[in-house]
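Shown here: the complex without one of its protein chains, the others still in place.
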Amino acid sequence: MRRFRGKTLWLWVARGLLVVACLFPLYWILNVALSSPNALYKRPLDYFPNPAVSENFRAVFEVNQFPRNIANSFVVASLTTLLTLALGAPAAYALARLKVKRKNLIMALFLGIAIFPAIGMIGPLYLGMARLGLINRYPALVLPYTLLSLPLAVWILTHFFSTLPTSLEDAAMVDGCTPARAFFQIILPLAAPGVFTAAVLIFIFAWNEFLFALILTSTPESRTVPVALALFAGLHELPWATIAAATVVSVLPVLALVALFQKRIVEGLTSGVEQ
Amino acid sequence: MRTMTAVALCCLAAMSLVGCSSQESGDIQIVFAAGNDPSGATEALVDEYNAAHPGVRVEFQAMPANTDTQHDAYVTYLSARESSIDLYSLDVIWTAEFARAGWIVALPEGYIRTDEFLDGPLASVTYKGTLYAVPWFTDAGVLYYRKDLLEEAGVPVPETWTDFRRACREIAEPRGMDGFVWQGARYEGLVCDFLEFLWSVGGTLDEATVVERPADAERGVTEALGLMLSFLDSGISPAGVLTYKEEDSRRLFTEGRALFLRNWPYVWSVAEGEGSKIKGLAGIAPLPHVEGQTSYSTIGGWNIALSTYSEHPDEALDFLRFITGERSMKERAIEGGYLPTLRRTYEDADVLAANPHFASFSEVFQNTRNRPRSPHYPRMSDIIQENVHRTLTYEIEPATAAADMVRELAEIMAE
Partner (left out) sequence: MNARQRARLAFWLLAPALTFVVVLGAFPVLSQFALSFTKFNLKFADERGFAGLSNFAQLVSDGVFWQDLGHTAYFTVVSVGLELVLGLAAALVLNRVLRGRTAMNSSLMVPWALPTVVAATMWSLLLNDRIGLVNSVLERLGLMGEPIVWLGPRLAMTSVILADVWKTTPFVAIILLAGLKSIPNQYYEAAALDGAGRWAVFRSITLPLLKPFIAIAVLFRTMDAFRVFDLIWVLTGGASRTETLSIYIYRVLFRYGDLGYGSTMTVALFVIVFVLSLGLIRFMRISGETR
């Protein structure tokens, strides 16, 4: 009993530290967003907004087309995630499960793309997107983002698929299942935590990317969140309280979405298979 | 697997459908790319122009106001020969670079009346004797001081560095305040601050001096670096100043924790605004200098130029005349506090009513200088930044830094 209590205590301390380390800045940003712009430098500092104000949030929605920018980020990040998984999952399945000639070469090719510094790619990609007339349209961002995130997706999924026992699909195929059905009904649900992990990493990467978004979009209606955040600053001034409020407005939905997605879909899929 | 392919195809189809397209109409479209104006004055002016000019539609493409960010974007557009953007706002240090690259075109003879503009901004739009842009708004380094504390101690606003240091020792030190804060981080702002210190000790980095009399240039640089080090060594400036940009140093001043601040004119409205702890307590003066010398302010600000790849240069030039015209400058000064480049706007009653402090800037604007004007400026700026910052962090000796700096600059100037 004694030992058990000690063990739990240790775990609780570790959990507490983890949550504090991760959430502290969010708390701080929320505090800034809800305080008047100069409260940040008050000494001694107020640990809670005193008094709480909504002017920073109002400023976010007043000046810019911020809701539209959030919607754009949402569409771009979702499409990037879907396209990357649609291209990456089959490839990863083939690499993990089927005998592929020059497999190492293919893995290395994906890796090579991931290594190439994005800074050097922006010029040529701009030229290409401009020729295709895609500037200010979603594909201008979705296509480069997919290119940049495909390697990670392929590598993660390949390893996930290869950890699953082959007996399951073999059994399914003996039962007359097509490979496609075996993939969708057996492999994919089993690999749900892996697919989810890849999806989250891709989604957040696409949500936060700045340089491509800056250069490949130009109208206020087509900007994404990171560029919109940069537009709040003046030439010298940094209205940090407004930026904090805008950050809160844009980060909370992402976190809520990720939590919801994980609870409903991933755990649903995984537990369905286990039963 | 067909389902996966179908998902992929649907994604592509969805993207091409829901992308945002620009309005199609018979109007000639002029796109004007510039740093965002949070006051909204620029957008209002563009709307006003559009209303008065049927057949032409000007779009204001707001970019992040940050200099580096705009530079990256514009370089990418222009090297791709992008024709959809007609007018670009350019930082004063880019004129030579963009003109040499052939990205912006020389303005027609007599396009602006040069005698109406302030000298410093006008020089910044000139490359090899030709005008390549129109000055839009300006900036210059100034010294902010705590009027109340100087008066209380019966100390006049210091004009020389000796008096300045004494004021710091006598007023700031006993109060536990910082004496002098400025921009010492390694970035473009450090070049502006360094040049002001250099000029205040009588030094210069003119092409003529650097190439023909390098020993003189070195002597000036060494002395300026010694001056900056003396602030750090004596504790007049906090060690952290080497990590400060504009806002970091401004915050210390408006929080009432520093006696003197070197910064741009924007600080005035922040200091007088809501939430400032020194409302009504700040004063503006030219920077101090050593005895027998004069101080100069580094010029900042932005100009507007016509892209070489514009498909409607005539219409674009017409709009350029409007947006850099007197009405526009007055409007932007009143609404956004941007400092005009036309001389007479500084005497305008409406402008002065909205910006009473503009009157105090006139003394500062008597003595302004540009940073070196060269297509190689970005490299020159990095050389200055690196040598200055490494000296201030005690990595190298002032004399070594000065010799390296002058030699490397001379090599570039000779190219």
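By letter and in written order, the chains are A and B; residue numbering begins at 1 in each of them.
Note that in this section a contact is a pair of C-beta atoms (placed from the backbone, for glycine too) under 8 Å apart; a residue touches a chain by one contact, two chains touch by 3 or more.
Bear in mind that the values here come from a model prediction, so they are computed numbers and not experimental data.
The set of chain A residues touching the chain not shown comprises 11, 14-15, 18-19, 21-23, 25-26, 28-29, 40-41, 43-45, 86-88, 90-91, 93-101, 103-104, 106-121, 123-125, 128, 143-144, 146-147, 150, 152, 154-156, 158-160, 162-164, 166, 173, 179, 193-194, 196-197, 200-201, 204, 207-208, 210, 225-226, 229-230, 238, 240, 243, 247, 251, 254-255, 258-259, 262-263.
Where chain B meets the chain that is not shown, the touching residues are 1, 5, 8, 71-72, 75, 79, 97, 100-102, 178, 185-187, 238-240, 242-243, 248, 251-252, 255, 257, 375, 378-379, 382, 389, 393-395.
One rule holds in what follows: only the chains that are shown with their structure count from here on.
Per-chain CA centroids place chain A at a distance of 36 Å from chain B.
Those residues of chain B whose C-beta lies close enough to touch chain A in the complex are 1-5, 7-8, 11-12, 14-16, 18-22, 31, 33, 35-36, 38, 40, 59, 61-66, 69, 72-73, 76-77, 79-80, 82, 84-85, 246-247, 250-251, 255, 263-264, 266, 270, 275-276. By the touch criterion given at the top, residues 36-38, 41, 63, 75, 79, 82-83, 86-87, 89-90, 122-123, 126-127, 130, 134-140, 142, 179-180, 183-184, 211, 214-215, 218-222, 227, 230-239 of chain A touch chain B in their complex.
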